[in-house]
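Submitted below is the structure of interest, expressed as structure tokens.
Omission of a single protein chain aside, the complex is shown with its protein chains in their original locations.
We just call them A, B and C in the order they show up, numbering each chain from 1.
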Amino acid sequence: MINKQVSSVEAAVSKIYDGATVMIGGFGEAGSPIELIHGLIDQGAKNLTVINNNTGSGHVGLAALIENKRVAKMICSFPKSANSLVFPNLYRKNEIELELVPQGTLAERIRAGGAGVPAFYTATSVGTPLADGKEVRNINGRDYVLEYGLTADFALIKCLKADRYGNLIYNKTARNFAPIMAMAAENTIVQTKEFVSIGDIDPEVVVTPGVFVDQVVIISNPLLESVLVSAGEVYP
Amino acid sequence: MINKQVSSVEAAVSKIYDGATVMIGGFGEAGSPIELIHGLIDQGAKNLTVINNNTGSGHVGLAALIENKRVAKMICSFPKSANSLVFPNLYRKNEIELELVPQGTLAERIRAGGAGVPAFYTATSVGTPLADGKEVRNINGRDYVLEYGLTADFALIKCLKADRYGNLIYNKTARNFAPIMAMAAENTIVQTKEFVSIGDIDPEVVVTPGVFVDQVVIISNPLLESVLVSAGEVYP
Amino acid sequence: MSEQNIGWSRDQMAERAAQDIPNGAYVNLGIGIPEKVVRYVPEGREVIYHTENGLLGMGDAPKEGQEDPELINAGKKLVTAVPGASYFHHADSFSMIRGNHIDICVLGAMQVAENGDLANWSTGNPDSIPAVGGAMDLVAGVKIINVISQHVTNKGYPKLVGKCTFPLTGVGVVKRIYTDLAVIDVTPLGFKIIELAPGVSFEYVQERTGCRLIAV
Partner (left out) sequence: MSEQNIGWSRDQMAERAAQDIPNGAYVNLGIGIPEKVVRYVPEGREVIYHTENGLLGMGDAPKEGQEDPELINAGKKLVTAVPGASYFHHADSFSMIRGNHIDICVLGAMQVAENGDLANWSTGNPDSIPAVGGAMDLVAGVKIINVISQHVTNKGYPKLVGKCTFPLTGVGVVKRIYTDLAVIDVTPLGFKIIELAPGVSFEYVQERTGCRLIAV
């Protein structure tokens, strides 16, 4: 029988190793798998390359992972925001590397990685500093830069409902990067609010088919990053 | 107010012009927009380039469009099947052009066209006759061929439910090429079995968001290609 | 230089920009003044708002008690979804942008050059944290890129210039600019004044612009 459910966050993140590339879902707090990230902090893997749109808020979740010096490099589109304090400090001290990628190029690179497309052309960033050093090709009269697919060793994502095959559906704009990260990672680890029986999710509405999912852990009442940040929480 | 519904097949296909590139949804009979194709035959546009996985069956639908000499060129992955008689005859007489594309490359080229990606690399077809004349690039130790995005002037597709914004959902494996063709065509024309009120389709389950759709016509009881073929029907 | 009472207010700039959004348009609005555009779209026009984090059919801010922290816009503000909306993942969302499916994007700007070059993501200051978000994708992919911006910086320097000195967001992408002083089109011959704010003269705008303007 196929059953991708694991009993604890600890078990779910246990195989993440030093130096791994980890995609982490979420756009700001929406879709951020905060329990999985905290589990990764507890687990101890370091020297990670992390792919996320942002760099977290306050001193919890992704920001805490960075603050605890587990992240050697961030690949993201928007590393600063109202409550992002941790990354800017480390970046100014040259203690963390940054690969800045336009948000749509980031999404497409992840999707390409998951779809077995090693590289593609896009007009995004042509003529800007983010195209420096990149191959430019003129196709039908317009210039495009060559961008490479992104894959990862692990993905940590959050969903609304999952079944034992790993079929997933999401909540509203918390979907964001999760479906494409699930495709692009060798090992996709999911925290779900609800775990349902096979057949409970209509085959027409599955967003992430189970083939992209490896492990599912139930977190019925996930923490809210904004609440923790407002309360001044620091993890661990 | 936005209302993409049009009152008849005739009105829906009226703008298709001689020499246009037309994507037609469907994989075999599943998803084939047979009423729209028949409307296109009636409308008379010719010298078309048609993109579909196959070349139709019997003497109805896509096969009838070809038989009526409206199609100058087919771009497809599998131009022959049990009941495809029309295309092979014309092809052997050199009266129709064929661009043969592996099915996954065809799908990805259409998706790329819709996503604004002009070209991408894929391992599919490397070392085969279908890679002849194509650029090959070694990326991280593996060879890939360069493939170009496909766009079209029009797409004809079939869905299960549509609303006045053009949001669509499909039935089972009739979904196939329709969502990506809707993205890749300048003008996407849809035949729907049901037309529903705004809000009746849950935002979480919309497959084709309305931004990709231009015109919707209701065909409550669509013909079945297999039934027509079995009955020996010939269109018109 | 106190010019509080000269030209259009921020809301008036947004209102003016809203006039150019036709019925049925798919629109993406940047953070800041562009967000205000939604309030001023004329009655009778139905417009669908895209937010690049995965929602087509974005509505107003939620009423109290109806907030969902997982329903936000690209600026990470709480929003709602209108009836007829749809959710999708980030790659699909940027397919709409990159694939030329969104009709109009209204953005803020740090500088616009007379050839339509836009700079709105970085001052190039080596001490600042670089952050680009979706700006480069929007300007490369959306059919019409319009800018709403004060005509000059806080320090009084022109934002409309012959050539951008800040790092570019996109090359030759801007079509129209709504400032507090004027509506200006980017044309093959350079910036052309389309409309002046009440009480503002061509010369007044020209003095505050970094390159030659073409009169109405």
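Rule of thumb we're sticking to: a contact is a pair of C-beta atoms (placed from the backbone, for glycine too) under 8 Å apart; a residue touches a chain by one contact, two chains touch by 3 or more.
Keep in mind that what you see is a predicted model, and the values were worked out from it rather than measured.
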Exercise. Among the chains included here, which ones are touched by the excluded chain in the whole complex?
Worked result: A, B
For this session: Check the options B:N47, B:T128 or B:S197 and report the residue that touches the missing chain.
Result: B:T128
For this session: Touching the absent chain in the whole complex: find that residue among A:G31, A:P79 or A:G114.
Result: A:G114
Exercise. Pick from B:A178, B:I201 or B:V217: which residue touches the chain that isn't shown?
Worked result: B:A178
For this session: Over the whole complex, note the residues of subunit B touching the chain we left out.
Result: 27-31, 53, 77-82, 87-88, 91-92, 98, 100-108, 110-111, 122-130, 170-180, 207, 224, 226
Exercise. Residues on subunit A that touch the omitted chain in the whole complex?
Worked result: 1-2, 111, 113-117, 163-165, 167, 183, 198-199, 201, 203-204, 206, 209-212
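The criterion applied here is as follows: only the chains that are shown with their structure count from here on.
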Exercise. Comparing centres built from CA atoms, which chain ends up most distant from subunit A?
Worked result: B
Exercise. Counting in whole Å, what is the centre-to-centre distance of subunit A and subunit B, each centre being its mean C-alpha position?
Worked result: 34
For this session: Could you list which residues of subunit A touch at least two other chains?
Result: 108, 122-123, 170, 172
Problem set entry | subunit C, residues touching no fewer than two other chains | 55, 81, 87-88, 91, 94, 97-98, 141
